[in-house]
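All protein chains but one are shown in place.
For clarity, chains are labelled A, B and C in written order, and residue numbers in each chain start from 1.
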Amino acid sequence: MEGGAVAAQSSRHEVTDAVVRFAGDSGDGMQLTGTQFTQATAMAGNDLATFPDFPAEIRAPAGTTYGVSAFQIHFGSKVIRTSGDEIDVLVAMNPAALKTNIDDLRRGGLVILDTGAFTARNLSKAGYETSPLEDKSLEGYRILEIDMSRMTVEAVKDHGLGNKDALRCKNMWALGLIDWLYARDRTINENWLRQKFEKFPEVAEANIAALNAGHAFGETADFPTEFGAAYVAPARIEPGTYRALTGAEGAAMGLVAGAKLAGLPMLFAGYPITPASALLHTLAPLKDFGVTTFQAEDEIAAICAAIGGSYAGALGVTSSSGPGIALKTEALGLAIATELPLVVVNSQRGGPSTGLPTKTEQSDLYQAVYGRNADSPLAVIACHSPGDAYYAAIEACRIAVRYMTPVIFLTDGYIGNASEPWRIPDFEEHTPFPVRFRTDPEGYKVYERNLETLARAWVKPGTPGLLHRIGGIEKDHLTGNISYDPENHQRMTDARRAKILGIAKDIPAQEVDHGQNGGEIAVVGWGSTYGPISRAVSGMRANGHDVSHIHIRHIWPLPENLGELLRSYKTVIVPEMNTGQLVTVLRSEYLVDCKPVNKVNGKPFRIVEIEDAIQAHL
Amino acid sequence: MEGGAVAAQSSRHEVTDAVVRFAGDSGDGMQLTGTQFTQATAMAGNDLATFPDFPAEIRAPAGTTYGVSAFQIHFGSKVIRTSGDEIDVLVAMNPAALKTNIDDLRRGGLVILDTGAFTARNLSKAGYETSPLEDKSLEGYRILEIDMSRMTVEAVKDHGLGNKDALRCKNMWALGLIDWLYARDRTINENWLRQKFEKFPEVAEANIAALNAGHAFGETADFPTEFGAAYVAPARIEPGTYRALTGAEGAAMGLVAGAKLAGLPMLFAGYPITPASALLHTLAPLKDFGVTTFQAEDEIAAICAAIGGSYAGALGVTSSSGPGIALKTEALGLAIATELPLVVVNSQRGGPSTGLPTKTEQSDLYQAVYGRNADSPLAVIACHSPGDAYYAAIEACRIAVRYMTPVIFLTDGYIGNASEPWRIPDFEEHTPFPVRFRTDPEGYKVYERNLETLARAWVKPGTPGLLHRIGGIEKDHLTGNISYDPENHQRMTDARRAKILGIAKDIPAQEVDHGQNGGEIAVVGWGSTYGPISRAVSGMRANGHDVSHIHIRHIWPLPENLGELLRSYKTVIVPEMNTGQLVTVLRSEYLVDCKPVNKVNGKPFRIVEIEDAIQAHL
Amino acid sequence: MNEVIQPALKAKDYATNQEVRWCPGCGDYAIIKAVQKTMADIGADPANTVFVSGIGCAARFPYYMETFGFHTIHGRAPSFATGIKLVNPDLDVWVVGGDGDGLSIGGNHTMHAIRRNVDITYLLFNNEIYGLTKGQYSPTSRRGTRSPSTPDGSIDSPVNALSFALGANARFVARGIDRRQDHLPGVLARAHSHKGCSFVEVIQNCIVYNDGAFEHFTEKDVKADTQIECVHGELLLFGKDKKRGLRLNHDSLELETVIIGENGITEDDIIVHDETNRTIAGALARMEPPHFPMAIGVLYCDPADQSYEKAVLRQNRAVAEKATTKGDMNALLRRGATWDVAT
Partner (left out) sequence: MNEVIQPALKAKDYATNQEVRWCPGCGDYAIIKAVQKTMADIGADPANTVFVSGIGCAARFPYYMETFGFHTIHGRAPSFATGIKLVNPDLDVWVVGGDGDGLSIGGNHTMHAIRRNVDITYLLFNNEIYGLTKGQYSPTSRRGTRSPSTPDGSIDSPVNALSFALGANARFVARGIDRRQDHLPGVLARAHSHKGCSFVEVIQNCIVYNDGAFEHFTEKDVKADTQIECVHGELLLFGKDKKRGLRLNHDSLELETVIIGENGITEDDIIVHDETNRTIAGALARMEPPHFPMAIGVLYCDPADQSYEKAVLRQNRAVAEKATTKGDMNALLRRGATWDVAT
């Protein structure tokens, strides 16, 4: 939290940005609290980024450390690119939440905790031998001890809830307090509560009472001065209509938009898996957008149904995360061989195997680019933020239908769950890329290629005069009949490769995100490392260092100018949340000595980690 | 066929080597004929290499071009490394066989054909509009027209077979003729016939009669002089006991040997697929060698059963080819996470998708090295010939059990079906690598690592005092209990990587197969390109060119000295039967500008193709 | 009315010009003949018909049908077919595959297509062997089958295709035989007309790797005594002179074969085939020579009110009609809380 220069609002002191984390038991409703605070913050015109951190268990026994659920938000009057390296304010609803989150609090940061939950039983469940409120373990932090439990029960007592239900309003009490702290308009939260509990007005009113009580408490509370009532000016952001957007929403709407722009219905076939299921859930209700969702019996059936859908003339989309994508590889080969459009969304998570399903990682790039038997080229696109997921998904659809090819669309658990304010585009401004199915029987050859794109024509079954057969055995380069001819196989292999490599001509040249073409150091990233790299590079540039940020969306084929661009820097470093995967592709393609910077602990990079990596090469 | 200098045997002229191809209908028994000629040739002390080329159909209608089955053998008194670029002698049992094989005959080469099969019907089935015996299309070749059909029927008429059965002896007639041509001892074939038709002595005798008739015909036939009775001196090869060995046999016996050397029973679980099934078929009868084979319901069940087998304390082995291996990737991740030994054999074939199942390709290297979700390192080993398959398979087993890791063992359709004379080793001379299961409960930690190999201990369920649980969720680096701890995940990721990279210390330094360390050009190969590269390089060295051959067995991790070695050449070229896969790994690892030389038409490289590629860089 | 009269298509009009590449004498030839005859009988529109298959000899089928065809990957044909039907329920989709394709690697997809009741006609060619991969035993091979992968005889007991389908809640289950050209087209036509997933096992002789596996009930001289044709509403009789029949043992609830005229048995003892009876269908499906005749024909047919893809479509339409966004992308993008940032 940087000190603000001018107090803009009466007695409030101004801060340019702050990082708040709400942490509590899975049952404490921390995700809702965080989302509501995000909403109010967004409406206040701040820029922001969030990072929800779920426990792996569905509902772990109350009070355990592994049952802690947290939601972090970073907001400010400046452009916000990450959810923040360190926490300024930690709201800890119980000892376990304190224990698992305190290490991320900056020295001198503020802890607001619910003493009512610091019972001996809860302390011991959290593994505390002595109470941190009594021993010296919290020295160096500012502590605000509040009996939120009691005060909540007190606040809602007129609403006729039992003690257990009353206590469940505790998160709203905390929200009220933090709303007060940053001068949020809590009517937004009130409206939401009324809508959510439409059928249970007494519950809505109890929650609102708690919210108000927390807010009122702020006025009288004894905050350490530097944490007193703060004011965060609206960020200077592009004018327009905004909404909060998660990566899963961004990807879902981008796919729907892509299908619309192609003029196609969509068949989305998936099988639940964390964190990919969010996409299925988001799309399932969108039946008025020509979306049919199909929950298949497994990932293989899902991709096969999606390919069947494309074969029949829809945009086939399938989605999973690493282990599920692994199961789809054989069928992916068929989509490559039959040259049908398909979008395969991979919401990456920690691996190998079941790994860390609820943690984030970028370790499926190898799988996307190389992970198939045979020479099986396809296109790979990665998004780098929730808002970017929308545009990247549209681009994935465009390439799929224009080139009659599967496209792997890489996102990850972090992007999927994180949210950011998003300037809503006008759909009419997108350039459509309507598909023209072939209907003319005259001279039709199944594998004849468009001279520009090298794509074959797309024919819907049901089209009179165009009866034909396709399959996974090598096919004659014109008729599509089975062919065992050696030269034909060479020709088809070359054509499949040329088609995919040719996409490079149809994508934007790689730009430098921040900095200049050429110089000392380029930091090259892809996917969800965007925020920390961007922030680290701009910070270091502000300090006069010659360092630039390049972020790659088109992982395969790579932009045509990328090799030249990379060669224009003395040093290229590549931070990835894996053991070094993009770096392999870049080194092999361009023979540039790119240096890997790796982190594989299930958490996004902190800005300082990128800064350190840059420092090491200065 | 190079002219020989001295006539070593009476009236026969000596040749140093020759390439003969038997081609006929699938029903004509060409594979048997080829194998029998191979046997007799091997017994005569020649070195040799063979290349069987099956049709894709089980049993195509007689007389069609796609039903042609061929068997090529290259033999000589010199060291033979490939089955030959061009054919010297083509035996064509029908018009379709002539049509599909004539292009591979060298100019001036000899065609021996069965005029009895050149009926109007067969000519038209083969797609000939005019008879090649009458038009000028065979000009430039030497043609020997023999009515083998009639002469066979004639020869066997005393054996009481019907006309159809009599005609089936035609291949033995052809064999007899070629036996005569190269002075083979046909008692070997006779003995085999007697054994094969043990229960049908009249069939055996009829076949022998045909064999003898063909042989007798040789004496009187009007061969073009340069193709007359030839003599091929025994090759100077290492003394010892020899046998003919196919790649499938080599790999199978290597796996059995590997398990024996480890002191383990083997559970081999597979699902039929061309060309991998041969391994299952070869192992299924070996029940007295502690081998249990299991034909699972699919490839996934197969690898899971194999992992289950390893978990229970056997050497788990699974085998498939590209599309089937793709299905195994998810489970492979579990073997990596649980750190259990496993050998995964991939008999590569043409792709993508179903592709060209009966044709060869080396296009699964990406899949082997990179083809998994997450950071999932494992070891990859490739064999380069039938005999080498034996030793490489042993090495795969050694690494799997010593490092508690899955090992992918790459072979291909060409190696699997090809055969070569093989000097049989004395099993007692192999160095055993006995597995010691942990049985001591004292201080047991599930993921504690051996300091040298970084492998965890292998504990069989059923061992008292060592109860424990493992699984695919990230595990604590000591206890093996589920751990979501970020630092632990980093630590385990690093450990998995370090373990595999550490294998590099335990494998031989890369040697130069032919040539010297450093110089103008290195030709780097892997797998079944060994023969043509070896031959091309030695040929060009004999002509004074500075070119060396390096052949890589350990694809991952690569030998420690490889980078330095590659850097010691001005030019490195990498021929592969794919669109450039090893080249990606080498370029990325060593930043050496390795040049790909690619061929993807389902057939092995010809020597001249490698020579041309070398020439282009001289 | 200005209607163009299409001349009726004949069986051979449903054959492509591609050379058929099954082994000479393979049972698949007979089956494709029966299918092409059925197509002509029902007047199928080639342009509206799709044959989808997995991998195997049987799965080569689509190449020889003058319709649309999709030769996919091993075991997954029902999943492709489901996707096709979800996008275009009006297409007539046939799935063809072998016993390995449909019951080994593909068993799960077969099961789920059946239980979902996707409106496809699934023809499973059972030759009790893996033909294409050269003769390994399959999940329908009888115990003791010697094959390249079981040189000493197979050990696992086989799955019965029709019991399996019934266990997966199939609503249409039938059996035909490659050699029964007089009978098979009728079964196929029934299967095709059933709305929902119709599952047909077609007994098929693999002349190369499993020749004669079924001769004990398909050879001319034995077939009358070893096959029973199930016809809804008719007595379950068989034998040359239809003197043999099936009776239900009311105590054991098992079927028994009896001879009319012997031991006082009359036609009244014989059960009438009721193709809507699930229990009987199960018992018929399990019958095998030598103790029983093989049941052929439609063993079970009890259509659901609606097939899967039709119901999906209906739900899609109903929900879409009620939706407030009405397919407007801008409305979707703006759904939920929004705020304006002014210049």
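What we mean here is this: contacts are C-beta pairs under 8 Å (C-beta built on N, C-alpha and C of every residue); 3 or more make two chains touch, one makes a residue touch a chain.
All values derive from a computational prediction rather than experimental measurement.
**Student:** Who does the absent chain touch among those shown?
**Tutor:** Displayed chains contacted by the hidden chain, ordered by label: A, B, C.
**Student:** Please identify which residue in C:Gly27, C:Gly54, C:Gly83 or C:Gly107 touches the non-displayed chain.
**Tutor:** That would be C:Gly107, which touches the missing chain.
**Student:** Return the single residue from C:Asp152, C:Glu234 or C:Glu267 that touches the missing chain.
**Tutor:** C:Asp152
**Student:** Write the list of chain B residues that the hidden chain touches.
**Tutor:** Counting only chain B, the missing chain is touched by 39, 42-43, 45, 188, 234, 237-244, 253, 256-257, 260, 265, 267, 269, 285-290, 292, 294, 296-298, 300-302, 304-314, 316, 330-331, 333-334, 338, 423-428, 460-473, 481-482.
**Student:** Can you name the residues of chain C that touch the chain not displayed here?
**Tutor:** Counting over the whole complex, chain C touches the hidden chain at residues 104-108, 111-112, 115-117, 139, 152-153, 155-160, 163-169, 248, 250, 252-254, 277-280, 282-283, 286, 304, 308, 311-312, 315, 318-319.
**Student:** Under the stated touch rule, tell me which residues of chain A contact the chain that is not displayed.
**Tutor:** 57-62, 64, 66, 270-274, 277, 280-281, 284-285, 287, 293, 295, 297-299, 323, 353-354
Convention: only the chains that are shown with their structure count from here on.
**Student:** Between chain A and chain C, tell me the centre distance in angstrom, where each centre is the average of that chain's C-alpha atoms.
**Tutor:** 45
**Student:** Distance from the CA centroid of chain B to that of chain C, rounded to the nearest Å?
**Tutor:** Those two chain centres are 40 Å apart.
**Student:** Taking each chain's centre as its mean C-alpha position, how far apart are chain A and chain B in Å?
**Tutor:** It comes to 47 Å between the two C-alpha centres.
**Student:** What positions in chain A touch 2 or more of the other chains?
**Tutor:** Each of 300, 330, 333-334, 338, 471-473 in chain A touches at least two other chains.
**Student:** Can you pull out the residues of chain C that are in contact with at least two other chains?
**Tutor:** Residue numbers touching two or more other chains: 55, 71, 73.
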